[in-house]
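A single structure is presented below for examination.
Note that one protein chain is taken out, while the other chains of the complex remain in position.
So that you can tell them apart, the chains are marked A and B in the order they are listed, and the count of residues begins at 1 in each.
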Amino acid sequence: MSWSQEELVAAAYAVVFVFVLVYVAIIAAKLARLQRETAELAALARGKARNEG
Amino acid sequence: MTDLSLTSLRSLPALAWITAAAMGLALVLALIVAPEDADQGISQRIFYIHVPIALTAYFCFGLGALKALLLLWRGEERYDLESYVAIHQGTIFGALTLITGAIWAKASWGVWWTWSSNQLVLFLVLFLFYCAYFMLRFSLDDGPRRARSSAVYALFGVALIPVSFLAIRLAEDFIHPTVFTREGPQMSGSMFATFVVSWAAVTLLAYVLYRVELTGKRLDADLRELREALQ
Partner (left out) sequence: MTYLADVVALTRKDLRIELRGRDTLPAMLLFVVTALVIFHFAIPDAAGDDAAYGLLWVAIVFTALLGLARAWVPEQEHGVLDGLVLAPCDRSAIWLGKALATLAFLVAAQAVALPAFVLFFEPLGVAALAGVLLADIGICAVGSLLSAMAAAGRARELLLPLLFLPLAIPLVVGGVGAAVSEQAERFLLFLLLYDAVFAVLSWASFEYVVTE
């Protein structure tokens, strides 16, 4: 498969662009997980407060 | 709980916006505004993204080694995570260097890989070295032992950079790869300006990602502490 010069230049920049997008996706997934964990912990804390209060 | 200014997110959004603007500017300059090189044609434009990424990778490895040195010297635990994240970034940017380098090689010389590009070969060696860094971390249990071993290995890494480069240069004596040369771009003023903007943008990008990842990992650790406290 023969690539034209323009295609290769575009590919080089596209690789970087895609990498940043992948990073954003990973961060989004991490954020979702952190949100879930915080909610769990908040429920735990509420439960504890109720038991002690 | 850690409350260090490095993890506070207050300055981060501003930094991220600046990075976005810089990246946008760099892209416009590199792909549209900069004059086309007379010898290499359009493929020379890859230079504006490939070289900054390579330089940034070196910077990240250097930062990782600095944090490693601080860990060994001062003994504060936070340096371990900072060193690890810096090296993680460096390895990612190293991989990007190899990928963009291969694309540039294809554009310049028609081959995806050549042993005659000393910088590419050096990055391959470093990439392998730092991949082993992660293997080391995965095989040791969390704790001061792992932190210190990783730190020592990170220091070996930066020592390896000049030594490897020298070795690759010397090896040309008896290994004769088909030599490809690129006419180094006679950088005109606008080309140089484009390069500087691009370099600044990529460095900022790496730093923003570094801070984001660091914050994420610290949050993880804090949540774990919280969980243990609540259960």
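Descriptive notes on the structure:
In the analysis below, a contact is a pair of C-beta atoms (placed from the backbone, for glycine too) under 8 Å apart; a residue touches a chain by one contact, two chains touch by 3 or more.
This structure is a prediction, so every number in the text was calculated from the model and none was measured.
The hidden chain, counted over the whole complex, makes contact with B.
Interface note for the absent chain: among B:92, B:105, B:120 or B:151, the touching residue is B:151. The hidden chain makes contact, of the residues B:111, B:167 or B:196, with B:167. Seen from chain B, the chain kept out of the figure touches residues 72, 125-126, 128-129, 131-132, 135-136, 139-141, 143-145, 148-149, 151-153, 155-156, 159-160, 163-164, 166-168, 170-171, 173-174.
We take it that only the chains that are shown with their structure count from here on.
Residues of chain A touching chain B in their complex: 3, 5-6, 8-9, 11-13, 15-16, 19-20, 23, 27, 30, 34, 37-38, 41, 44-45, 48. Per the touch definition, chain B reaches chain A in the complex via residues 27, 30-31, 41-43, 45-46, 49-50, 53, 92, 96, 99-100, 103-104, 106-107, 205, 209, 212, 216, 219-220, 223, 226-227, 230-231.
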